[in-house]
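Reviewing the structure listed below.
Here the complex is missing a single protein chain, while all its other protein chains stay put.
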Amino acid sequence: MLKQVEGSRAVAEAVAMCRPRVICAYPITPQTHIVEALSAMVKQDTLKAEFLNVESEFAAMSVAIGASAAGARAYTATASQGLLYMSEAVWNAAGLGLPIVMTVANRAIGAPINIWNDHSDAMSQRDAGWLQLYAETNQEALDLHIQAFRIAEELSVPVMVCMDGFLLTHASERADIPGQAQVDAFLPRYEPRQVLDPAEPVSIGAMVGPEAFTEVRYLAYERMRQALEVIPAVRVGFAAGFGRDSGGLVRPYLTEDAETVVVAMGSVLGTVKDTVDELRANGTKIGVLGITTFRPFPADAIRLALGTRTRHVVVLERALAPGSGGIVTADIQASLTAWDLRISTVVAGLGGRAVTRKSLRGLLIQASDLPPLTFLDLNSSLVEAEVARMSAARRSGPSAENILRDLGITASRIG
Amino acid sequence: MDKPFAITLDVGSSRANHTGAWRTERPVYVNHLPPCNNACPAGENIQQWLYDAEEGSYEAAWRQIMQDNPFPAVMGRVCYRPCETACNRAQLDSAVGINSVERFLGDEALRQGWQVPVDAAPTNEGGRGGGRGVLVVGAGPSGLSAAYHLTRLGHAVTVKDAGAAPGGMMRYGIPKYRLPRDILDAEVDRIRRMGVTLELNTKVTDIQAELDAGFDAAFVAVGAHIGRRAYIPAGDSARIMDAVSMLHSMEDGASPMLGRRVAVYGGGNTAMDAARTARRLGASEAVVVYRRTREKMPAHDIEVEEALEEGVTMRWLSTVAQAGEGTLVIEKMKLDETGFPQPTGEFEELEADCLVLALGQNADLSVLQDVPGVTFSDNVVEVGPDLMTGHPGIFAGGDMVPSERTVTVAIGHGKKAARSIDAWLRDPGGRPPQTPPRGVGTGSPAAYKHAPASFGALNTWYYSDAPATVRPRLETARRIGTFDEVTGGLDESTALFEARRCMSCGNCFGCDNCYGVCPDNAIIKLGDGTYEIDYDYCKGCGLCVAECPCGAIEMEPEPT
Amino acid sequence: MLQVRFHGRGGQGVVTAAELLASAAFREDRHAQAFPSFGSERMGAPVMSFCRIDDKPIRTHEPVTEPDALIIQDPTLLHQADLFAGLGRDGYMLVNSTKDFGELGLDEFVQGFQRDRLLVVPASSLAMTHLGRPLPGAALLGGFAALTWAVSLDSVLAAINEKFTGTVAEGNAAAAAAAFDFVRDEREALNRKAGANA
Partner (left out) sequence: MPPQIKFYQTGSFAVGNRLLAEDQRSVQSTAGRSNALTCGHRACQGCGEALGARYALDAVHRATGGNMIAVNATGCLEVFSTPFPETSWQIAWLHSLFGNAPAVASGVAAALKAMGRTDIRVVGQGGDGGTVDIGFACLSGMFERNDDVLYICYDNQAYMNTGVQRSGATPPAARTATTQAVGREPGNRFGQGKNMPLIAMAHEIPYVATATVADLRDLEYKATRAMDFPGARYLHILVPCPLGWGSSPADTVKVARLATESGLFPVFEAEAGEVTSSTPIRHQVPVTDYLRIQARYAHLFKPEEKTEVIGRIQAAADRNIRRFGLRGQ
């Protein structure tokens, strides 16, 4: 049923229809609206589940681990610092092969503390052994959660559904909310691969030494490879059940004849597509490749998606690996080594900085001469001033505060 | 379920890992000789019968006593309890009231009329059942004990005694208030009912003749009934008698004329008996005159205490120098460095209507006097470790052989003599038998050779604090003037309490501590109250040894 | 595509207003997108929200930098830096105030625009009258419907009745309707004046 609805609400309704048995969360902006909605449903008894208000994200993931190991479908949501705080448990859940589904309302990581959107948080857990799916729209965020439970439980691996904080979580958009019957038909009862059962006791979480650890890790890698087949299959199954094409590995847009392909993830894709349309109107051969599944990294699908004419790949990154550069870029490069391509990274939208068509247009018009690494809309004068300060005096003070002083205003400016 | 590789494991799989390999020392179950058993002159397996009594199996407990001693009810009254002196529990709170439990069991047996079956039919014809005819001279504790054991061993026993009633010193030496006669009679009667022939008023004079008359062996235990005399200058009118005959006369129904003030000369148990009897016969003063100090006094403490309670007074470091009518002359003594009393030359007078001499007894050895091979030394018969005299086939025991003169010792002699006689009858050339294994538990007989169980080897924390129960005693007012039994018995609950205070020193009593405290589940519980160590998993930590309450586990080096 | 930017103060229902507008458009089977200017602001601080309305799916997720319309919920914001940023010459603006542009000192500013597209409506007082609370959001939307015809009054009222219930719904609806009439009359008056001048 079509609704004009806030992204968090849409996701909450989707999650509820997946019938999780245990939901736990610790409040952190911008994930709160999702769990608030779920909590209300549990309280009103419209959702039969245990809702635990835990004392930290570390506990939230730990509760999910226990619940999942005991055979219950478990869900939690977090963001930013919260994801880092639960990091140890995040890796543990993957190691134990527990099909937990978690929403990450993507947000920057401090210091300086920043509540706005970027992908630094999810990127920090890139290698935790979780699947990472990125939503372009609220509709897709909703759909990906339903698919996530299906994928997670089929493979017995946890899945992270990443949606841009505020940009999606707090945005009211049109969304098609499926019916419970549809979801039930698509998502079978949770059949755990391993379960804590006094009737059939086992020890889960044993210590593994050098004699088998490599093998255990290999199997984690192997499960990720299987995921590359499962995810497209689930996309097809979902389309059949819901009449909508959502999820999958990658989303090419006008790449067939494109000489330049912009690679990006999440809500920025819409803005990029609009920009691309404008550029094409001026005859620029440019396309877009959206990555829906970042973990496992769909190298084959990406190669397949790139047009034969592609000469230049611009990776639009909502995160930064200091000392290295683009994080997604590294994977792209690794998967395109055999090809003769120019790959450049554009770091954009950090900590809530708006990514506007205007800026993108200016950037992509001269895509072919982009340097390896560009910071979109970087205020160079601010940076230079601070660099000067630092070279002038040892005790130059806190950079963030210095810059804000120079800027003369705080947040809430347009964009 | 099909489990993920490595991180999920099947239960209990670590049993494949035999940690026994870590061990350098291994625990083993042992059995030590309990101090009580070790101390018992009658060789009772006290720990075992306490164990039976603990769970209320009184008959089993009683039968266990009867293995070694046919007089539990008597023992429970007159024994001087070397077992309790030795009891380890004395070092914790107070000794287990073994004697009172024994008395309870003995009395219970009489109440219930339990009898002792005779294993082999008695016969005096050679060969059949190995039974022979054995003569026992003297129906005292030693003789009756021997008769009892010989009968159980399948021999036909005839007991001959000069007295009118059986029991010897138990009857003629121990006053009624310590040993009621119905008890004695009942226990003697039980022996008689086993088929022992008892011929009273029959003084044996020629032992050789008896043997020729068809007895295959003889056990002589006529005791020591002759009161020792000492030379005391005395006026004609002085009334002097000896304690033995005085106490004896009590049994003949003719109570002696003692007068109001009675002096008893001597410091043994007999002296106490005499003084206490005097009080009961109406003497307002009963004074015990003794050459040395109380510490040196041979009489047992209980006897002395009870005597004092009953108003008997004591004159330490005193000898009777002269006896006249109504008065005695007492000389003060002092102990020299060797602890021997020396005269001081100081004299004083003591008012006394009568002087009772309790200076010890001598045995009437006439019955063995002219038997070839039999030898004597200072008024007793010389015997070997098997109690056989110099004359093959003639054994002797009790007060007439060198040993402490107590009923319990005598009963022990009876058992020992019976076994020796049985062995001798089967193989006259054979060597005296070994003392048989004692104690309960799981060890091999060899284990019994271990030293007696020491208090140090116990872990007493596991025993709840339970001070001894005091036996009810007749209040002194009622003691004087009556011959009612002074010390009462325990009822069942208190007897059970006492039995359960036993710590089972040196022998496993199945408390499950080892089974419980092993961090490696390496103790196998066999179910019959015994255990086995699973050396596949035992790491040799020694916890079971440290936590065994009764010291029945020990570490020994791993065999290399 | 119609892009609207709302300016107000935290607590005035700026975000709700944007969502109501989106919801109204949704009822007319149009695609709409509403979202706040995400800040850590608290009550009273200047805040913004945005709304986009289009006939085809809206893909962009950038903030509205070149609005077709501005809705100013609080006249005290009028002199804030770059309040009008990006508003085109043929743009619309609806200001919540009982004063006119002259009194607001905006005479000069409004000159450069199509005059009948910039209006003032006493949304707060209308809200006080009909709702009993100075929450101008609904009234402004009613006025906005009359100003731009981007959405119908019925859709606005429907959106209001979906979002609120009982007296709150009634009060907001009444305020919206009143504001609609007020703006419609204002525009007709202005057009008449324009006609007369011509």
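Chains: A, B and C, in written order; residue numbering restarts at 1 for each.
The working rule: contacts are C-beta pairs under 8 Å (C-beta built on N, C-alpha and C of every residue); 3 or more make two chains touch, one makes a residue touch a chain.
Everything quoted here is computed from the prediction, not taken from an experiment.
*Asks:* Which of the visible chains would the unseen chain be in contact with across the whole complex?
*Replies:* Counted over the whole complex, the chain not pictured touches A, B.
*Asks:* Quick one: say which of A:37, A:67 or A:187 touches the chain that got left out.
*Replies:* Within the whole complex, the residue contacting the unshown chain is A:67.
*Asks:* Touching the hidden chain in the complete assembly: which of B:259, B:324 or B:542 does that?
*Replies:* Only one of B:259, B:324 or B:542 touches the chain omitted from view, namely B:542.
*Asks:* Spell out the interface residues on chain B facing the chain that's missing from view.
*Replies:* Within chain B, the residues that touch the unshown chain are 6, 9-19, 22, 54-55, 461-466, 497, 500-501, 503, 509-513, 515-517, 519-522, 525, 527, 529, 534, 536-537, 539-543, 545-547, 549.
*Asks:* Please identify, in ascending order, the residues of chain A that touch the omitted chain?
*Replies:* Residue positions of chain A that touch the missing chain: 21-22, 24, 48-50, 52-56, 58-59, 62-72, 74, 88-89, 92, 96, 196-198, 201-209, 211-212.
In this text, only the chains that are shown with their structure count from here on.
*Asks:* Per the centroid of Cα atoms for each chain, what is the distance between chain A and chain C, given in Å?
*Replies:* Computed value for the inter-centroid distance: 35 Å.
*Asks:* Quick one: in the complex, what on chain A touches chain B?
*Replies:* 95-97, 156, 193-195, 200-206, 208, 212, 215-216, 219
*Asks:* In the complex of these two chains, what residues of chain C are touching chain A?
*Replies:* 5, 18-19, 22-23, 26, 31-41, 45-48, 57-65, 81-82, 85-86
*Asks:* Looking at the complex, which residues from chain B come into contact with chain A?
*Replies:* 1-11
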